[in-house]
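Worksheet for the structure shown next.
Every protein chain of the complex appears in place save one, which is left out.
Read from first to last, the chains carry the letters A, B and C; within each, the first residue is number 1.
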């Protein structure tokens, strides 16, 4: 039942203190005064409480179970960080208060910037971007500004491997680049020859994530960096996969010029059903002047915002970014520290390789060799034999109380699962997942149709995506 | 899975700041030093989060749906009150701090006492009892002390109607009384003749709730009061059913000498799976000196605790009661105020009578006439015809996402449901309940066995109570 | 190991054995080791971290809401306590994007309802399930307009929130989309003559605020009347105002965007808020962002899924309508809970009380001889000439616990000593009278 169907005219769920101020007649042209009130719910407080509590119960979440979502780093979201972000001194401050009254917030941002520089090996950082894709756009705009600042107007292309996340080409294009996709090599990594072919003096930037979305480390990264820089292009790092590198190496050390991070992945801030996240962008010194406005600076132990950046790409959103998310990431880094972050990287890789070994007994692994934080498995052969698709297996997983892995991505593998366990899952959790997966393959062999119609134990049965987009219903129909 | 099965040796879920204090060797006789550590869980923070989040998901609750639990007043528990009770100035104070540092808490208690006196028509009040039954014990000890203070040692009996809640006779006995049960009249109310027979000079007190547990108002209450007092006995009010009287009349006005309240019913504090509650006891002036220790007093605008009450029944627990619960009740009364409380009583009665009318079409109503806050229906005839018991119907209700009413209570009605909707349920909620109930009776007629094996959609199927008590398993078996 | 990392040494050993290596080091095939240690402190227990952050938190001044007269896109409103309780549910907060619809019906239904509410508020036909903020929502609206009509000139009211304008420039420039500003009149409304002069065949869209950054209520109707057929009319609105102001959808808007922070979200030092984005059904395939739609499961039961994903980056890649992936879903939930609690009556009351409070303040200031910069109708913000050295005065006020009307001079030099005052329902008569003592 929707909240609109629970609604009853004149039922109320609100109350407001009176403010003793005289009532002013609306001094607004008649045709600009609203006539018909919006159909918003009219419900009691208990109605609201029950509605949203019951909706929540229909959700899977990290706090409910394992999310082996490749490329998403669904690690534990510490509860203490939520509490901290809700401190009134963080949540109840206005962005335009005098700086003297927000020194704590500015200090936090300044220090977070410094800590993230240390972790990524970069030399300056902006915390403003609201998500990974927003960071990508920011980073690509910086690449654009860099070349233009040198009077180099012909660099209109950005190279993106075919294994890249969809946001990469989309962001490159939003930054005004033509996107050149290059094919991965047979080992799932950048094919140096392909790269070489694509690299010309019109290329502004190569976007990579390393390890790549297949969970494979680009072992030729130093070579790649050399090739790219030789041609006068920049090297961009999609930080979605930074978890694997923690404590071992840094994008900056590998030659990357620009890095975006996903605080909502590596740094444990919760996903909130899809956001808000935060996508800081780090750069090497020579690109610092292009970072967006404003920048948090420190002068004589006072923190300030600097709006005076003539070479900057400009504003990329209002205010200073998703501050509450920054607070959580700051608390996380303080909690883990140097020693903890090292463990994170190690255990993330251990978990992925262990689970890979377990899954190997059930599905084909797309690429050989040890993986980093994630791996890709495929049931393409199995699908041909049984008609049961990766999607069906995924839906059946839901019945067993596990979330499905990322599917049908990267696009270069078919009928695949991209599996990333993260360091916060226990061996038991991984064993249980492998056990369930094996069981489902058995079920699929025995009774393919059964699996094809999964799920069965979920709040709704399999939903019709096609109908939904063919005859889209965008909102509740009050006509009913 | 229990938390003990999730546990792994050496896994940790805690951390503590170091306090830099030297390590002292245990200066304790060897045989008093613990050798074997307790089998407590060893789990990560995420393990804990998931375990308890998933347990919570298996619970029904007010925030999930309708609880037509007669005698329990399962009304909405306002969220704001929870937040308020968690203010550090309420939750992080020690009971033995200097009074100068707890004036806010003492003031709150003093004012709550006064407000509750106003609402009950009593003249003094203690907030110390931890629950209704604890209040009953307190009240009955006051009755005992009262008679003894007059040198009257022969008043060893307490009269309790057969419709009374089990805590009434149990509390009376704990206070040292012999319990005399009197049969209700054919109209479900106190039978004046029975009462007259039972009332002698050995009777210390008559315990009543009014409206009684059948939801019926004891219309002869003034007469009863007269009879009781004439014999030198006291009249005790079980406040569980106060909701019905709000804004209309007060126990004190009806002649009651002692009243206990359930703040976790009428005053909306949540039940917390069974507690904590709070059971303040109010008395008329002549009994005030017997109230338990300590008492909150006001002297020259300062609030203090008075431990010097020579006639008091003494301590009934440690400290001052369930303070956090008091905070919530205080906030509730401030929120509702005079106007709101009046509406509460009216709508509670309206809801009960409306639902009664709806249920009347499905089940027999145990007693005729309008009810107060609740009513009792029975399916005794139906059970005889179909073999389907009230219990079965109740279990089937669970399948439809509604909690079952109170069953098999009061003991004088059989195969019954005691239904109390409270004022916070909407007409829709009541209509839906009646609809579901009718549907279940249809199901039971068509296929009795189907209903007898309900529930089907719950986290577990029908549980074996008999086995559980015959071969009791009190704790997790680590031997397994 | 660590409270966030469950591994015991025994488990690590078993796992390494299963993998067939001797140590974790062996797994780092060809990953160079470039660091031994970060130049960071070691980790800390939660109590120490909390203490550290409590002390940072205390270095920020929390003004009593009634003493806050700053708006400029971020507003202090009463937020019913159920909003926080319900939105903090771990099953919302720690859920991922609803890729697996069958176990995400909570998310999907809540967002579907949010979309419905935004459509109701704006009188538009489709809403997406969120953008990052008002500024990026506007920037994306312009890109969308260009996609719709293939034109590349945007005419934008100079009275738009300056950060929105700047953000739009950042987004438009690489697409070779030109932005031209339209003047304001002495009423503070859009100069329709200037608009008429600047509209040409290459004009893709016209953008106005409603209310605009100065709090002035633009006459959407007369602006719409000047627009040629295929010029997209983009309105940047403030949702609370829309329960008093005629819905932009009724006045000819093609796209309505804005910042939704006012709908139950704490100010958070500016973020996260939420960008809302609504349009007409005919344009939906050009729209950025995630959209939730209603559908049925195989048993015919109603359910919700993400729809029209072929617009999005994960399918369409470089040709997507936007690069947005993670959005501000949790904030959309908060908006929905807030609107559920307030309902049409509550929202209208908030708007009217805000209107009253700001008009009371304006009246009193005028009585004291201060001049309002514009004489157009305003909602709950207005500009006034605050006198010499207002910036210093403003800082003084803040030491006295008042966050006074924002001085604009620093960022907008032509508004030297001009302040942007804002009142909402949280300001009381007493607090306004108290503010007035400083003038």
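Simple rule for what comes next: contacts are C-beta pairs under 8 Å (C-beta built on N, C-alpha and C of every residue); 3 or more make two chains touch, one makes a residue touch a chain.
Just so it is clear, the model here is predicted, and its values are computed rather than measured.
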Visible chains that the absent chain touches, using the contact criterion stated earlier: A, B, C
Touching residue (missing chain; options B:69, B:182 or B:227): B:69
Residue, one of B:248, B:286 or B:381, that touches the chain absent here: B:248
Positions on chain C contacted by the hidden chain, ascending: 46-47, 50, 78, 80-81, 85, 89-90
Touching residues (missing chain, whole complex) on chain A: 8-17, 43-47, 49, 53, 79-80, 82-83
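What we mean here is this: only the chains that are shown with their structure count from here on.
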Centre distance in Å when chain B and chain C are each reduced to the mean of their C-alpha atoms: 46
Distance between the centres, which are taken as Cα means, of chain C and chain A, whole angstrom: 19
Touching two or more other chains - residue numbers and ranges from chain A: 11, 45, 49, 53, 57, 61-64, 76, 78, 424-426
Of all residues in chain C, the ones touching two or more other chains: 1-2, 4-7, 11, 44, 46, 82, 84-86, 90-91
